[in-house]
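Only a single protein chain was left out; the remaining protein chains are all shown in position.
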Amino acid sequence: MAGPSPIHRLNPLTKLLLAAVSTILAVVLGGLVAPAVIVALAVIVPALIAGILPRLLRTALLLSLPIAISVLLVNLLFYPAGREILFQVGPIRATAEGLGFALETLARIGAISGAITLFYLTTPPAELVLDLERRGVPARLAFVAIASVQTVPAMVERAAAITAAQRARGLDTEGSAWKRIRGIVPLAGPVLLGSIAEIEERTMSLEARGFTRPGRRTLLWSPPDSGTQRAVRWLLVAALPAVVLARATGWLPA
Amino acid sequence: MLSLEGVTYRYAGTSRPSLRDISLTFGDGEVVGIAGRSEAGKTTLCLVLSGLAPRTVGGSLSGRLLVDGSDAAPLAIHELAGRIGIAFASPATQLSGVAATVYEEVAFGPMNLGLPRDEIIQRTDEALTALRIEPLAARDPARLSGGQQQLVAIAGLLAQRPAHLVLDEPTAQLDPQGTRLVGEALTRLANGGASIILVEQKTDLLAAVCSRVVVLDAGAVARDGAAGDVLGDERLSSLGIAAPASVRLRKALAQAGAGAAQLAVLDEPLR
Partner (left out) sequence: MDARATRLGIGVVIGAALGLALLATGQQWVLALAAAVVAADVVYAVLARMQTGDWAPMRFAAGLVAFAVVTYVGIIGFGDFGTQADVDPNTFVNAKAANTWALILTIAMVVGAVVYFGLELLQTGRLDSLAGQFGTRTLLLMVVGIAVNIILGQTVASALKIPIYLDSIGTILVGVLCGPIAGALTGGLCNILWSYVIPPPFQYQPAAAFAITAVAIGVIAGLAGRAGFLRPRPNRSTAELLAGGAITVALIGVMAAFAIIGYQKIFQTDVSLLPNTEGVDWYFVLLAWLALLLVVGAVVGLFALLLIRRDLTAAYVVVIGVFTGVVAALISAPIAAGVFGGVTASGTDFLVAAFRQAGLDVQAATTGQGLISDPIDKVTTFFTVYLILQAMANRFKARFPQGERVVMADEGAAA
């Protein structure tokens, strides 16, 4: 995830702020034009610079596909205020108003998804947390964040190992939905309770390694920052109320 | 120097004490083995020596733990972290869970202790060298073998520069190769003058590494003496301990009628 491009080397906070501001603006402004502009400026251009445009498009589409389908279906077909009927299949009516609403929601979701995916693809999670820790976030909070991110795949691997062991003992995990649900239950026990039981030993090791020492700990490395980036961040933060105000006073049409 | 004076310890919620009036002294540079049947109090002894009992695990302690002659009671657990390092049997649960590389994992302790950056780097490098795991420095600790993870854990302790290392059955969950890795590392550390307190069921390992062995039985000290004497003792099995292979071999040969010259061959190192 850490790559050579200037975007990758940007301070994580800058990238996070870009994603957050893009998201909020997309929600607040709404419509079709605003999200499109946001996507072009805040997602496509940085992705091009970072050389990850194909990957970003693929990932963002993959992530937003389920929700996009749902939005399209629910709003196209079940929009109560719809009048202009596009087509009708039996009792289900597709309306133009529904389509319009769906497209605007999709635009918003697309902007949000693109912004978040850009951030995620150019920033290793640990980097963001380390940067925040350098700026004063308590070490314990940073620990929980990083450890959680690492525990998710670890727990899934453990579940996979237990599933394999159970399958070797004859437990049927394929098949109908009901069988799958039944398969999850004997899995949840060992994985969850095992993880909880480990807490005691982990506590001892952590505390014996000075984890409970009050105050800051020394960071071996944290992402670099620059004055330019700081200025850009302030600009981004200021852009929010500015845009909202412009919209409210009619300066910026919908 | 690490010593216990009349220490009795009881876990929370139990009525019977796990350690009964123990007095032991561990000098600098000593490599001491702790043996005994299960539930004899070996793990409890490790927890008390490291200060985890009663600070982290609760329970009540009477008597004194002395570190370099001064009472450890007013010290918090993070203050003891720089004096005594403790390792456990399960390799995976000793990893911090937040380090992407072995290097960061070993540096975890010194980072917590707030040492200056240069010193952390120096200590980490030294620890990696002492355990000969420099080639592993860039690897993901979660993906190593059990034996390698134990080496990383011990390196992490060394980086804290403790006066004493307490190791609670570090090879219990390892395969033979892992056990060999850890055993060799411990031998090197011992030869280098480290102060080690090693709890093990594998008396062969104790015989190879330790100069002195303490046997615990039902929370009290049953034997305390030179490794050769204690482990060669006839009555060892009554304390629930299997004698080391070398002792059993010697005994079998002697019973088969081997003479002193032939038995002397057993003392030569294997090539």
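Should a chain be cited, it is by its letter among A and B, assigned in written order, with residues numbered from 1 in that chain.
Rule of thumb we're sticking to: a contact is a pair of C-beta atoms (placed from the backbone, for glycine too) under 8 Å apart; a residue touches a chain by one contact, two chains touch by 3 or more.
Because the structure is predicted, anything quoted here is derived from the model rather than measured.
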| item | value |
| --- | --- |
| Identified contact with the non-displayed chain, of B:Gly13, B:Gly69 or B:Gly259 | B:Gly13 |
| Options B:Gly97, B:Pro110, B:Gly146 or B:Pro170, residue touching the unrepresented chain | B:Gly97 |
| For chain B, the residues touching the chain missing from this view | 11-13, 56, 58, 60, 97 |
| For chain A, residues in touch with the removed chain | 16, 19, 27-28, 30-31, 59, 62-64, 66-67, 69-71, 73-75, 77-81, 91, 97, 101-102, 104-105, 108-109, 112-113, 116, 119-120, 125, 128, 140-141, 143-145, 147-149, 151-152, 155-156, 177, 181, 189, 192-193, 195-197, 199-200, 202-203, 206-207, 211-212, 254 |
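One rule holds for everything that comes next: only the chains that are shown with their structure count from here on.
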| item | value |
| --- | --- |
| Intercentroid distance (Cα basis), chain B paired with chain A, Å | 45 |
| Sites on chain B touched by chain A in the complex | 47, 50, 52, 55-57, 76-78, 80-82, 84-86, 88, 90, 93-94, 96-98, 100, 104, 107-117, 120-121, 142, 153, 156-157, 160 |
| Residues of chain A that touch chain B when the two form their complex | 126, 143, 146-147, 150-151, 154, 198, 200-213, 215-220 |
